[in-house]
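Only one protein chain is missing from this complex, and each of the others stays in its spot.
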Amino acid sequence: MPTPLKHARSFVERHLAGRTADELRARLAPRHTPARPRIPGGTALTPERLHERWQVLNLPARKRDSLADPESLANMEIFARNIENFIGTLKVPVGVAGPLRVNGLFAQGDYYLPLATTEAALVASFDRGARVLTEAGGCTAMLLNEGVSRAPGFAFHSLADAGEFVLWAMQHMDDFRSIAEGTTRHGHLTETRVTVEGNHVYLQLEFTTGAAAGQNMVTIATEAVCEYIRQNSPATPEYSFVEANFSGDKKASVLAFTSVRGKKVTAEVRLPAELVRRRLHTTAEQMERYWRMSALGGVMSGTIGVQGHYANGLAALYLATGQDVACVAESAVGVTRMERIDDGGLYAAVTLPNVIVGTVGGGTHLPSQQACLEVLGLSKPEDAPALAEICAAMALAGELSIIGALSAQEFARAHRRLARGKSVASTAPS
Amino acid sequence: MPTPLKHARSFVERHLAGRTADELRARLAPRHTPARPRIPGGTALTPERLHERWQVLNLPARKRDSLADPESLANMEIFARNIENFIGTLKVPVGVAGPLRVNGLFAQGDYYLPLATTEAALVASFDRGARVLTEAGGCTAMLLNEGVSRAPGFAFHSLADAGEFVLWAMQHMDDFRSIAEGTTRHGHLTETRVTVEGNHVYLQLEFTTGAAAGQNMVTIATEAVCEYIRQNSPATPEYSFVEANFSGDKKASVLAFTSVRGKKVTAEVRLPAELVRRRLHTTAEQMERYWRMSALGGVMSGTIGVQGHYANGLAALYLATGQDVACVAESAVGVTRMERIDDGGLYAAVTLPNVIVGTVGGGTHLPSQQACLEVLGLSKPEDAPALAEICAAMALAGELSIIGALSAQEFARAHRRLARGKSVASTAPS
Amino acid sequence: MPTPLKHARSFVERHLAGRTADELRARLAPRHTPARPRIPGGTALTPERLHERWQVLNLPARKRDSLADPESLANMEIFARNIENFIGTLKVPVGVAGPLRVNGLFAQGDYYLPLATTEAALVASFDRGARVLTEAGGCTAMLLNEGVSRAPGFAFHSLADAGEFVLWAMQHMDDFRSIAEGTTRHGHLTETRVTVEGNHVYLQLEFTTGAAAGQNMVTIATEAVCEYIRQNSPATPEYSFVEANFSGDKKASVLAFTSVRGKKVTAEVRLPAELVRRRLHTTAEQMERYWRMSALGGVMSGTIGVQGHYANGLAALYLATGQDVACVAESAVGVTRMERIDDGGLYAAVTLPNVIVGTVGGGTHLPSQQACLEVLGLSKPEDAPALAEICAAMALAGELSIIGALSAQEFARAHRRLARGKSVASTAPS
Partner (left out) sequence: MPTPLKHARSFVERHLAGRTADELRARLAPRHTPARPRIPGGTALTPERLHERWQVLNLPARKRDSLADPESLANMEIFARNIENFIGTLKVPVGVAGPLRVNGLFAQGDYYLPLATTEAALVASFDRGARVLTEAGGCTAMLLNEGVSRAPGFAFHSLADAGEFVLWAMQHMDDFRSIAEGTTRHGHLTETRVTVEGNHVYLQLEFTTGAAAGQNMVTIATEAVCEYIRQNSPATPEYSFVEANFSGDKKASVLAFTSVRGKKVTAEVRLPAELVRRRLHTTAEQMERYWRMSALGGVMSGTIGVQGHYANGLAALYLATGQDVACVAESAVGVTRMERIDDGGLYAAVTLPNVIVGTVGGGTHLPSQQACLEVLGLSKPEDAPALAEICAAMALAGELSIIGALSAQEFARAHRRLARGKSVASTAPS
């Protein structure tokens, strides 16, 4: 993360001018004075406990009420399963984009996308992309693969021990499966992979998880396998961990990008030249040029995959539908491709290998999140594959809209409108 | 993203068994039947328009009301600046972790962290980490650098033209600055960098943006520079784009990771052995072992940086305080380091080069988000540097808690408790 | 690849000062004057043809003879299978390091390493590392996996076609194998993997290749499979390529790093404290510190894996033994780990997933290269696995030597000695 020292100097002058080194040191030193009171803990179940918390936080009533409104308090027990130290609810505006026509293996029809965001122009941008796709007859979408993994790590005394363990593990794959699957009704252990690094061994246990995103489920199943290994392996590990940071959980990784994490989905469309002109105000040639320059921009800045702004749509849809929004860190990778085709039209495709969605579990059961799933029409357990395909279709809509705007040089114009507080509904990139 | 064909076969059997190739083809083809109605568009300002939207969506009243509650409708105009096609608000539970003592250049004192999430155990985990840090006298935190960039791309006829442009640009850096700064009160153009790839030239304009996250501001300023270039460069670009996917916007990139995007912050602590034992139920030696194995796990899975779960805390705090939660995709990278020190204690540090936060703009002004900023005590424009330092301190709390749990083998136990719907308040990893 | 414009300006002043833009443009323009004569082509078999080539090159006799010496001319036919437009031979000095004791699955005993290099200190550095390993009783080494792949790419009209192709391919894996293996005596197709990106499909055909490095073999086998696909697939590709840059050939890639390319090998040792002190003049604690800081240095500079200087040893050994030295680009990745252990000793391990070596084919049969294989004692076809293990053991020797020198602050001292033309035999880092 190298910063030129000259540049650092201007930063210092901006922020620290007039402070002596001793003053700065004093600010940075540990302090052992008594701390402010702890938040009265545990899972919130009583109005009294909630009141105690707000006593500690000591905010004006009006501020407090914007979080601790009567409706939220009335539903306290519903929220209690999803949070600790509850003090109320955040209100995030929801807009709807669509309809978005999707011709998928699982998703079939015209979908309205509920998007929760505080970023102006985002809904308008996805709405514009959805309109283009729908007018083209919809996009094709396909779930390509699925799997969630945990990756325990085992440290042995020596490479010889590590080798003996791997030989033994090869002969006990079926045991691993039956033990893992004994902990869960919906999870299946589909493959076990191994990485040896000196006397360290990482396993990668890959599962399918039914309708749930499944992070919890695979952790429990993996711990059972680890316990079996600790009890039975002829070479005993000196220590081991149920997750050795090898599974790509909550972070972008090339390993997950090159395989699958959660669900791998792709979507494509062929747009006629006339539609590109009418709705995106540009040409397929110009969009191909943008794609080429921006793909190399991604390569030269060291991104994982090459894409525009998958994160925008995924964050808004994950949030609205009760998914784990932290998973945007791992999901927002993939490949966007645009090509002009012979008749002046545009071929466009997106591929997202790490979509983490479920229709049960997490926040999916909360009232407003459940309502958003119903806006989508995907609130049943068996809808998880369709929801993943919707993510790809939505990402394609978003890429067409933003690349269209950048190609038509409308991107900055939309930002200027935003800055003046005006509507961006027509050009609408995010 | 290679999948073994054998593995693919089991996927197909699971999902597509019994369907013929022709049936599948039929599902995937474009469809030109009339689409469902479009959402009545634009920025929502009237109850009538809102009503029309719900007519289209056609949900039962109870479901509708969980989004379109009276309070949200009453505040419609407040939300209107942040969203299009508004239909109501999502309710996300907020829990509080802390206090977290921070001894920073900017952040000074004991902070309560408002975290909006639907993931059980998350608040408890950060709360546990905050407690350890606070009992150790607080963590040291430091804002190291700041800057947000836009990266326009220019395509010339030839390398000779590209070279002439670069020579000219070198002589017009001051012009670039005055033009860029003419579009904004708060933004400053601090550096212009250049990348030549054949006849393509990418500029990287780096700005400071005051109290705002500033993505909007830098786009407008950059477009002004692009326009100046198109008008004045002796070599005229054949085409150009205001952003050529080189700035790391909404995605993890090594370039942003090795420099800065938004704010670069670091935090550290030294934990006495006794505190590690008492609060984390493990030893510094065991945590160092975990760090080493997990750092290599990150390296071997191809992550950008090495860290545990920054995304969890950042997503919850960004959401609560009205930041752009899609930026978790770029922010959730960095370096965590843990070392046992001579007296059996633990040194731990986190470094996050891409924290994107502001205390004005985005969703910061919305009522419940503003209340969360006040829970933090950071609702004033000048508080943005402190907010960034809080992000680092919170990330450090989260790393200590999860690595502690994995080292003490409490991680899976907490997940099992979750699965049984029990409290996880004491062990509490996320 | 961003360069600050200010920095670019000093580059320009250094190199281009005093030249006008027009002068520069003139230098850069295509020129259609007659070209210098072409080198008389083809595979060199006659002294006359060689003479013609030297006529064109027109060098003084003394210079010419340093390449076209009598011995090289006498062996012209031997070289002819390995090169075109032959004009003589380059003489590269060879030094020997060792003995290096290796306790491997395949390599067993004390090996002398022939290293061809023009970089002073390199042989001395590896010799020092070999000595440490040998005095510790040798290092353990293990071949972990093997496989070389080709990755043809297929472009279909649509995702539906791509999907149909994949379904068909799943049912014809056995055909792929028999067709591939019909082209080669030594190659076996061990797995076929698939990646779908929109309407593009990449296959990855992984082979074992017997004693040869096998790049040639797998290309021919893959082309046969491609031809079978073009003839038989129900969905016909619009175009296809036998290699779509997905196999990691001649370049470092995370995909190859996370799996295997060529041979994956690992080596480890436990060094007593006394040996670290006596031979490396430092302590295990100091080497662990260096490892930690340098591992994060690798992470923060965006390397693939973390290691010190595998390239130095691999280039010298590949060259000496007639391997394809361009493969250093893909082979010089992996993971080095160092840990102090309880008794003050040091655990050290290296893991190299992409070692590309063979004992037949390439330059292995050339006289001086064959002699180097005999110095190693690995000149038989069945010795390829042992040769790969030697690469790991040598890499471990090199890491111990350089990290020892950096830890003992002898690295710069050795460079200073070099600069004064003195021997570096005792400290000897490279």
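The letters A, B and C name the chains in turn, as written, and every chain counts its residues from 1.
The rule we apply is simple: a contact is a pair of C-beta atoms (placed from the backbone, for glycine too) under 8 Å apart; a residue touches a chain by one contact, two chains touch by 3 or more.
On a predicted model such as this, the values are computed, not experimentally measured, just so you know.
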item	value
Per the touch definition above, residue among A:52, A:164 or A:227 touching the missing chain	A:164
Sole residue of C:148, C:189 or C:304 that reaches the chain not shown, by the stated touch rule	C:304
Chain B residues that touch the omitted chain in the full complex	1, 4, 140, 142, 144, 158-160, 163, 195-200, 254-255, 258, 266-268, 300, 302, 335, 337, 347, 349-351
Positions on chain A contacted by the hidden chain, ascending	1-6, 8-9, 12, 21, 24-25, 28-29, 158-160, 163-164, 166-167, 169-170, 173, 191-197, 202, 204, 234, 254-255, 257-258, 292, 295-296, 298-302, 304-306, 335, 337, 339
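As a working rule, only the chains that are shown with their structure count from here on.
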item	value
Chain contact graph, described as a line, ring, star, complete graph or other shape	complete
Turn needed to bring chain A onto chain C - CA fit, degrees, nearest 5	180
Length of the line joining the C-alpha centres of chain A and chain C, rounded to whole Å	37
Whole-Å gap separating chain B and chain C, where each centre is the average of the chain's CA atoms	39
Multi-partner residues of chain C (at least 2 other chains)	1, 4, 158-160, 163, 195-197, 254-255, 258, 300, 302, 335, 337
